[in-house]
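The other protein chains are all here in position, but one chain of the complex has been omitted.
On to chain A.
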Amino acid sequence: MTQRQVYPQILVKAEGLAIGHGETVLARNLSLSVGGGSGLLLRGPNGAGKSTLLLTLAGLLPALAGRVALEGSDAEDGPALHHCGHKNAVRPRLSVIETLAFWAALNGTTGLVPQAALERVGLGRMARLDAGYLSAGQQRRLVLARLLVSRRPVWLLDEPSAALDAQGHALLAALVDEHLAAGGLAIIATHDQTGFENLSTLTLDRAA
């Protein structure tokens, strides 16, 4: 795991951002700037808008005001970010390795080969298993493998440690460390700080 492919200089920047769904504004006047090699933890109570902020940064939801910019990424190369939401996108009836190979084909086979990625996240022996039989924690590990099979500099992770066991937590922290060391950046919404003590934090408060 010593690939030191350094990502191009990249910067996720948001200015005067207001987020929400339609009429419901969850937070306004958010500004953030995260550069390559650094990470940001999003914290805040349930409903504060952590997931919505990640969706907005990923461009999956429109910003209600302000703007989001991904500086330093070449639009020709396709999307530069991974967004991992609450939903694992794991479908029963496809095997674990098929699911991962599908994601790799979809996002570009620029990283590890699927089997190696599965070994890395501790699912190496489950490759042939129907992905529908995976436990919630194992599905979460499979989602982490998705980050490894296609190299993209920006990781937007929504509760990545939900349902993960202690080893899973350590794995997640190690993966994020490696990613940052390679010049990538990560924005992580979480209630669980273990392993991320050295990342800066942005706290969202529930809008009054």
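Note that in this section a residue touches a chain if its C-beta (ideal position, glycine included) is under 8 Å from a C-beta of that chain, and two chains touch if they have at least 3 such contacts; residues count from 1.
Going forward, contacts and distances are computed from a predicted model.
Matching "Cbb3-type cytochrome c oxidase subunit", "Heme exporter protein B", "Acryloyl-CoA reductase (NADH)" or "Tripartite tricarboxylate transporter permease" against the UniProt entry of the left-out chain gives the name "Heme exporter protein B". Check A:A18, A:L32, A:A65 or A:L94 against the missing chain and you find that the one touching it is A:L94.
Taking the complete complex into account, A:N107 is the one of A:N107, A:S161 or A:T190 that touches the chain left out.
Within chain A, the residues in touch with the undisplayed chain are 21-22, 58-62, 78-79, 81-83, 85-91, 93-94, 98, 101-103, 105-109, 150.
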